[in-house]
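Omission of a single protein chain aside, the complex is shown with its protein chains in their original locations.
We call the chains A, B and C, going by the order they appear; numbering starts again at 1 in every chain.
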Amino acid sequence: MASPVTTQDKTLLASLYETIYTIRVFESEGIKLYRKGLIRGYFHPYTGEEAIAVGVCAALREQDYITSTHRGHGHCIARGADIRKMTAELLGRATGYCRGRGGSMHIADMSAGNLGANGVVGAGTPLGVGAALGTSIRGEDRVTACFTSDGAVMNGTFGEALNLAAAWSLPFVLVVENNQYAVSTPVEQTTRELDLYKRGQGMGVHSVGIDGNDVVTVYDTMQDAIGRCQAGEGPVMIECRTFRHGGHHVNDPGLYLPQDKLQHYLEHDPLTVARQYLMDAGATEAEVADIDARVEASNEDAIAFAIDSPEPDLAEFLEEVEANE
Amino acid sequence: MASPVTTQDKTLLASLYETIYTIRVFESEGIKLYRKGLIRGYFHPYTGEEAIAVGVCAALREQDYITSTHRGHGHCIARGADIRKMTAELLGRATGYCRGRGGSMHIADMSAGNLGANGVVGAGTPLGVGAALGTSIRGEDRVTACFTSDGAVMNGTFGEALNLAAAWSLPFVLVVENNQYAVSTPVEQTTRELDLYKRGQGMGVHSVGIDGNDVVTVYDTMQDAIGRCQAGEGPVMIECRTFRHGGHHVNDPGLYLPQDKLQHYLEHDPLTVARQYLMDAGATEAEVADIDARVEASNEDAIAFAIDSPEPDLAEFLEEVEANE
Amino acid sequence: MSNEPRTLMYREALNEALMEEMRRDDTVFVMGEGIAERGGSYKVTAGLLAEFGEKRVIDTPLAEASFTGAGIGAALTGMRPVVELLFIDFALLTLDQVINQAAKLKFMTGGQGNVPFVMRTQGGTGNGVAAQHSQSLEAIFYHAPGLNVVMPSCPHDAKGLLKTAVRHNDPVIFIEHKLLYMNEGPVPTDDYLIPFGQGDIKRRGSDVTLIAWSNMIPRSLTAADKLAAEGINVEVVDPRTLVPLDKELILDSVRRTEHVVIVQEAVRRGGVASDIASIIQAEAFDYLDAPIEIVAGLNTQIPFNLTLEAACVPQEDDIIAAVKRAVYA
Partner (left out) sequence: MSNEPRTLMYREALNEALMEEMRRDDTVFVMGEGIAERGGSYKVTAGLLAEFGEKRVIDTPLAEASFTGAGIGAALTGMRPVVELLFIDFALLTLDQVINQAAKLKFMTGGQGNVPFVMRTQGGTGNGVAAQHSQSLEAIFYHAPGLNVVMPSCPHDAKGLLKTAVRHNDPVIFIEHKLLYMNEGPVPTDDYLIPFGQGDIKRRGSDVTLIAWSNMIPRSLTAADKLAAEGINVEVVDPRTLVPLDKELILDSVRRTEHVVIVQEAVRRGGVASDIASIIQAEAFDYLDAPIEIVAGLNTQIPFNLTLEAACVPQEDDIIAAVKRAVYA
């Protein structure tokens, strides 16, 4: 599946690996902050699914849009967000992306075309169709990639929105992160057809199912999808098979996850896979260690920045509310 | 496609023909009442689509349920309704099925397991899934057939509800009346995949596309579907291809319908097809004329009954409202 | 160019507003069911396809939640969509997109994204279209922070408010009334806008303040004429936009007349009338000589039969009786 061009592009592979590791560290350190009580509300870690966001966003161009989900930190980072502002937002600080109004479930980075996470499963997909519709009306060469999830595929917005994109031939890519669970409910229990991409085919949409833990496969598939969109053949649906490394959110131990399956995916870890690609393309242990160190340092810096940041100003907030009356 | 058993069953074929003709007359006379101002609100004629309701309902057993649509007169009649009470309801009379509260878009006949028409396109499908769920919990041998439409297939309830039925293996049959138009919008404009049944296949549902104007084909397919449901293999999706003989509702001239297509379907008329089956099974012209006369007489009787019926009592209505405060 | 008002129908005034705004700004586009070639069920979008083409005048599949969401997403990324929903009753399919997304996106993102999104829809009873096509649901939108709620009662207001809605940077729920489309009234020739939050006194009077909106305005004006013949002078106040609400106009009038009647077509329980009453009693308590009279729809689903239907929503006689109760209390 993996294209030889990609597997030999050491610079690209280094960047893919670095971003995956950035997400990995962001989440594991974030969980610690959560346990210390510095982060409140819901926190859904992306650990184990990083290759999807990273492969997709690496293929996207600057002008493209993404929409994200409740499990959105990875998408945000892969789309180039400043992790200082992300961490500050998770801590509810004035310096965060949403000035402390949004938190984890609503992080957005409009400057990078990230239209935002979403607390309502499935709700981002119609928004993404709208972004793609706008570009199509304006006649621009932009693609919108919507991240969504296996749970969301069972929701009405999936069929409605993908069908709209198809009927209107929009430059739209639906990226389904099929981690095989919606909280504690396995996908086997919520559908008869486990190949979710077949639903896209049933609507006349070019749809494929791929290994979502293999960043090169994701990247190549997304490149192809962008090409199809540019050729006016859009939309495309990409089902990425993956698995969480833990519970649904920080407070869920995830005991319902079958051990053998979890073990399989822990071994077929997106980070390990990406590292192997990089090594195969000629990187040395030292080079990789350098990347790791850089990533860890910048995450420490982001945390320090966030902790030092002020809380949002209450009076200012109340004035805003008043002004919107 | 048509099974020889069915094509040789003269009694059955006579009954299928009679019901189709009953609907045909009910609608054409209803339109006249509408034009006279005796019927108000919306009136969506079923003319041209009768074979679907009739084929499906003939296969159903007494204990089964149906849900209907905004274009529901045919379903109601095919499920055995009393056309006196139907006509009275269309005229908003106290003797109508809904005591004048519902009208055309909300006719229901719970006594016959007809859970009702629906003014919201697509909304009846989840209700039908619920009826099927109830029978499955109670362990009863009952099938629920949901009539729905091409427009409704583009709505969220389609994918959600059919998927629920599939995940739970319910005795549920989704009958899509694909008349190729949603008001003035052709289905080509609202989807890429014109074989709507492929969407069901994408969800792992046994799904077929058939000629909806051929009552025997509909009947045989429905028989097969009921068998599958009884065997615990449900649900089933049946896409019935058909066409309206006129506008979307009484006040729509339907000028947007392509003449050649309309002509094709006017010739491939469910009434003609059913009549031919009946004749081929050995009925005489005189026998058919008898049926026709009986149908026409009983429709006249229904209209007379409705016109003679009282309006709902206002004081009684206001008391009911008060009691529900 | 002279500014002699012409007589237009409500639907023609709306059509002009769309035409003008689409000419002025090519990020404006319209979508909905049967709005292009067919021009919409009430002909409000007639002629737009011919002038602006299918990229900007879009017929949608029957997927209310998602084409509404698509409008919101387009708005978030630089467009100005006007989405038509055939009946406000079907807005119940779209509320996650409207309330959880459109109304909250600017807030949740800390101001990063604006949603200049307009939903045009129509509500109210009319001619036996029964329980699922007759509702007056403005109270739902009124209660959701982040939405503007507009309910014009005449062609003049319809045009000026729709143009303002299209230019507004936050979501607007623009609610028409199925019985108003054919009503005629004067509409200026020149370009004009009506600001949100600016109510209008449709009739001056000194005895009682009657607050109403949408189709209850023409009905109240007729009632007021009859009451005038009996020597009762009714001031008819039309807030025109429920959010933002022109409290000052209402309170000024109440302080002058000291008697209040509020007329709403929506069901009595939990309607906007209750909220306006609660504001008046809080802010003009000492001026009130008598309880505020609310004339509203009965707390019931709307029946099909025309006689029953009429009994469920305020009629002229109900309004006259309430005014008398308020004045003679």
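The definition used in the following text is that a contact is a pair of C-beta atoms (placed from the backbone, for glycine too) under 8 Å apart; a residue touches a chain by one contact, two chains touch by 3 or more.
Only a predicted model underlies this, so the values are computations on that prediction, with no experimental measurement involved.
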Touch partners, limited to displayed chains, of the chain removed from view: A, B, C
Residue of B:5, B:110, B:266 or B:307 touching the missing chain in the full complex: B:110
Among C:21, C:59, C:96 or C:157, the residue in touch with the chain that has been omitted: C:96
Residue among B:2, B:31 or B:133 touching the omitted chain: B:133
Omitted-chain contact residue, chosen from B:39, B:120 or B:187: B:120
Touch with the omitted chain, as defined above, among A:81, A:154, A:216 or A:271: A:154
Touch list for chain B against the chain that is not drawn: 65, 67, 96-102, 106, 108-111, 115-116, 118-120, 123, 125-131, 133-138, 156-157, 160-161, 163-164, 167-168, 324-325
Contacts of chain A with the absent chain, listed as residue ranges: 40-42, 92-93, 98, 100-103, 105-106, 118-122, 151-152, 154-156, 182-185, 189-191, 256, 311-312, 314, 317-318, 321, 324-325
Residue ranges of chain C at the interface with the undisplayed chain: 65, 89-90, 92-93, 95-96, 99-100, 103-104, 107-108, 130-132, 139-140, 142-143, 145-146, 243, 266-267, 269-275, 277-278, 281-283, 285, 290-294, 299-301, 303
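The working rule: only the chains that are shown with their structure count from here on.
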Whole-Å gap between the CA centroids of chain A and chain B: 45
Centroid spacing, where centroids are CA-atom means, of chain A and chain C in whole angstrom: 40
Residues within chain A bordering two or more other chains: 156-157, 160, 163, 167
Contacts with two or more other chains, residues of chain C listed in rising order: 60-61, 63, 65-66
